[in-house]
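With one protein chain held back, the other chains of the complex are shown just where they sit.
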Amino acid sequence: MGPQNKKIPVAVLGATGAVGQRFVQLLAAHPWFSISALAASQRNQGKKYGEACGWHLNGSMPDVVCDMLIAPVEPGLDARIVFSALPADVARSVEPAFAAAGYIVCSNSSAFRLDADVPVIIPEVNADHVSLFKRQHEERGWQGLLVTSPNCTTSGIAIPLKPLDVALGLKKVMAVSMQAVSGAGYPGLSYLDIQDNVIPFINGEEEKMERESRALLGKVVGKKRVDADFAFSAQANRVPVSEGHTICLSLELEQKATAVEVVDLLKDFRGPLHSPALPSMPLFPIQVRDEVDRPQPRKDRAAGDGMQISVGRVRSCPVLDIRMVSVVHNTLRGAASGAILNAELLVAEGYVS
Amino acid sequence: MGPQNKKIPVAVLGATGAVGQRFVQLLAAHPWFSISALAASQRNQGKKYGEACGWHLNGSMPDVVCDMLIAPVEPGLDARIVFSALPADVARSVEPAFAAAGYIVCSNSSAFRLDADVPVIIPEVNADHVSLFKRQHEERGWQGLLVTSPNCTTSGIAIPLKPLDVALGLKKVMAVSMQAVSGAGYPGLSYLDIQDNVIPFINGEEEKMERESRALLGKVVGKKRVDADFAFSAQANRVPVSEGHTICLSLELEQKATAVEVVDLLKDFRGPLHSPALPSMPLFPIQVRDEVDRPQPRKDRAAGDGMQISVGRVRSCPVLDIRMVSVVHNTLRGAASGAILNAELLVAEGYVS
Amino acid sequence: MGPQNKKIPVAVLGATGAVGQRFVQLLAAHPWFSISALAASQRNQGKKYGEACGWHLNGSMPDVVCDMLIAPVEPGLDARIVFSALPADVARSVEPAFAAAGYIVCSNSSAFRLDADVPVIIPEVNADHVSLFKRQHEERGWQGLLVTSPNCTTSGIAIPLKPLDVALGLKKVMAVSMQAVSGAGYPGLSYLDIQDNVIPFINGEEEKMERESRALLGKVVGKKRVDADFAFSAQANRVPVSEGHTICLSLELEQKATAVEVVDLLKDFRGPLHSPALPSMPLFPIQVRDEVDRPQPRKDRAAGDGMQISVGRVRSCPVLDIRMVSVVHNTLRGAASGAILNAELLVAEGYVS
Partner (left out) sequence: MGPQNKKIPVAVLGATGAVGQRFVQLLAAHPWFSISALAASQRNQGKKYGEACGWHLNGSMPDVVCDMLIAPVEPGLDARIVFSALPADVARSVEPAFAAAGYIVCSNSSAFRLDADVPVIIPEVNADHVSLFKRQHEERGWQGLLVTSPNCTTSGIAIPLKPLDVALGLKKVMAVSMQAVSGAGYPGLSYLDIQDNVIPFINGEEEKMERESRALLGKVVGKKRVDADFAFSAQANRVPVSEGHTICLSLELEQKATAVEVVDLLKDFRGPLHSPALPSMPLFPIQVRDEVDRPQPRKDRAAGDGMQISVGRVRSCPVLDIRMVSVVHNTLRGAASGAILNAELLVAEGYVS
């Protein structure tokens, strides 16, 4: 098994897209996993990855994948885990097929994210939601399983909310996001639309932020996920930033607390411990910045290899109780690295035999 | 007097700076005013404006000012009205000297903005605050007078709040701003600091937004300005946009209303009527955009020659009552044009003899 | 006829695209022309323009076109002149059909731009190339005619070269362009590709710059266009600028001249005179900037309503003879306004009966 001895073979579904390339970049250097297959849409099948795929990320494509032949997006791949970067409509038919065929499917897609028997997981927030796999197995009859990771913005909200909810209880959350362009995939937004501009709307995003945050902070009771019940108002904006979502948060708490107490809760927050440690999990999921003008997406998005949420400007709020700003790396913590961390959790918890 | 026959001579204090250049650009083409003097700091005095001043705005400096000699920033200028684009610390000593000497001082500076006897005015919002001039005259003994215009962001908040406050009553306001770089003057922010970035802090801005909004929506009772008493939480962010502040607003109202009713109130809002009309006052101070993704600063900042506030995405809020997005042109409505509109109001109301 | 009495009805082909919208914006306010039809691809036919077309330009769509129904791109439109903003492959079949049916076709497409009997014209440079219409009529048998305008970058090169070629004779030209993103149409480049970046390649652009410049500066001898024979090396780059192409030029001349003499030639350059004047033709096609750091695309692209080429930094060259920098507004002079100016020329010269 991965951490112990030889590497676990993994595949990437949708390997030529924006998130797919991030998966490839990260997995090519992963200590537990090795890329055994790359799958993409029909028109690229049979081509070499290096030829089919215009590399959008900085630098060059990892050498190890250049000559891999692109496989069809269907079971039969030589892999134990598949990472899905498929669009939601394709994921809807493909991901169940893989799970049925016995693969561990770690999906970044929204297709099944809020289904009753499909956990949406951030290990530091709700690793215990793996208990839903039992219901998933019973109801779907799959040999494998399907786990999802949340929307990129939600990651930057749910992680800092978690320790505050546990210690103080959340009643109301107002979130205004300033989201990076890479959150829309590639090619995503036209330069002409977003340069020198703010677009105060992202289709479906506010609903995802509200629903997924409540799911992540919810409980599994018996076989049922019971979502948290705080009120949530999300306002999503697109800004001319390449990577890193910034979120202004204002919170009302059950139990009042000072900004200093809130900072201490954020700083002390830890994820679940495994031995060996999960390679993609930072020691502290939250980095609290003391400077008056941080966090900033360009300066802070790469904290903890893009896995730490940076939080700052924790202060009281004249309307609710506490205000703060968080920054999340949307294509790492909020997408590819988040799904890989979920895979690591499943390995550590014994789901990958 | 201006509107009737010949033009009123006006001067610009701090004429070489960012807001000063906007004043020059606008006044060079003004139907009521003509530039008779340009004043700037000592090191530029006696030089021609065209030589002392690197023109930061697009296009070229107006021909009519190129050869004007720069005067000292002190009374003695051949002008009836002076527009002040001075930094707050300089304004503190200079503006009273001009007012004492009989000039009408229309200031864009924050130096006296919240003094008890110095009105901060947006004509469409609180033209009646001119009644404070009586107290100003009594207490200061000035022959002239001093009027101020609000902070650039406040303009984008107070105008849409006004009709809602009148009709429905404001209880709470949450405002998260995404502010253009030009709001920091010239040279302002380094490209290296703000490109590909969001800076979630602007020194003193949140306090200004909170206090000035309450002042503008307040009442003058006898000789005293009584500020409005709604709770206000402001979170100010700098984004890589050249001009146009975008503000996400969430409101709690005394009297509940639907989004449709709120839109109607915004659309019907009108400023005070004078004859002839004030040249810089748009027929409708608020433009409501119906598109799902508007207003946007690049596309909407120039509405009504930069004097209209664009509002959109009016919808209910799960935490408070109503959410909306507004865009204000920060160097026109929020700075130079705003101060010029105040001067026009004073002319129309007979303060400029 | 247009300038004398009532407006000439004109249509736009490809009216929903980036250049098409520019045509609509400009023609809606044109003194000689009035929009009588808007044509676009099949999927938009029969819809209202205001519904089919997401308005990409700043501000709002002109009211007058909002309710016009989109027509098919085929002869039968109620118009005398058609402006074509079609992609080259569509233009290849459609434009001849319109010309055959008697329309005056003013094309911004590259489809026929270098055909032997289709003039590519900038009125200030080679208005006399209209003599090719005779050959066009003889060979094609069209009742109407087809005129093209050059590639957007070429406009910023051919105009400043013209007076130098006439007075001094061009031997060699080196041009390195830094081109705005809008030159690639809409949606054009992904923000993720061009932000914080330079792309040193634009497909086909260097060849167009070289060939079209020689065509524009060539002569029509009898029925044949004889291209100019100077050597031309073009290097095209895309830079993160919204509008306005900047071009660094270095020239070798037959007859040596000082930088001062070159500046005088540029400043004195005039286009052909007609009475009444062509509405889109600036009095001086070239604006020479004296500042050491001009022209700049953001500050100078709008000179002369986007129709003036701004030139600066004229100085000697250690390798060839003279260096200079030019800026051209690529979607106005280099696209829509350029084609409209051609139409005005044809009206003035009596081709539009």
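We just call them A, B and C in the order they show up, numbering each chain from 1.
Rule of thumb we're sticking to: a contact is a pair of C-beta atoms (placed from the backbone, for glycine too) under 8 Å apart; a residue touches a chain by one contact, two chains touch by 3 or more.
Note that the structure is predicted; figures quoted are calculated from it, not measured.
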item	value
Contacting the left-out chain in the complete assembly, out of A:Gln25, A:Ser41, A:Asn108 or A:Gln195	A:Gln195
Hidden-chain contact residue, picked from the options A:Ala37, A:Ala303 or A:Val328	A:Ala303
Of C:Ser93, C:Gln143 or C:Asn197, the residue in touch with the unshown chain	C:Asn197
Those residues of chain B which, in the complete complex, touch the missing chain	18, 56, 181-182, 186-196, 240, 242
Missing-partner contacts on chain C, residue numbers	172-174, 176, 178, 195-201, 210, 231-233, 235, 237, 239-242, 246, 248, 250, 292-299, 312-313, 317-320, 323, 325
Missing-partner contacts on chain A, residue numbers	58-59, 195-196, 298-300, 302-303
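Basically, only the chains that are shown with their structure count from here on.
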item	value
Distance between chain centroids, defined by C-alpha means - chain B, chain C (Å)	41
Chain centre separation in whole Å, for chain C relative to chain A (CA means)	48
Gap in Å, rounded to a whole number, between the CA centres of chain B and chain A	43
In chain C, residues with contacts to at least two other chains	195-196
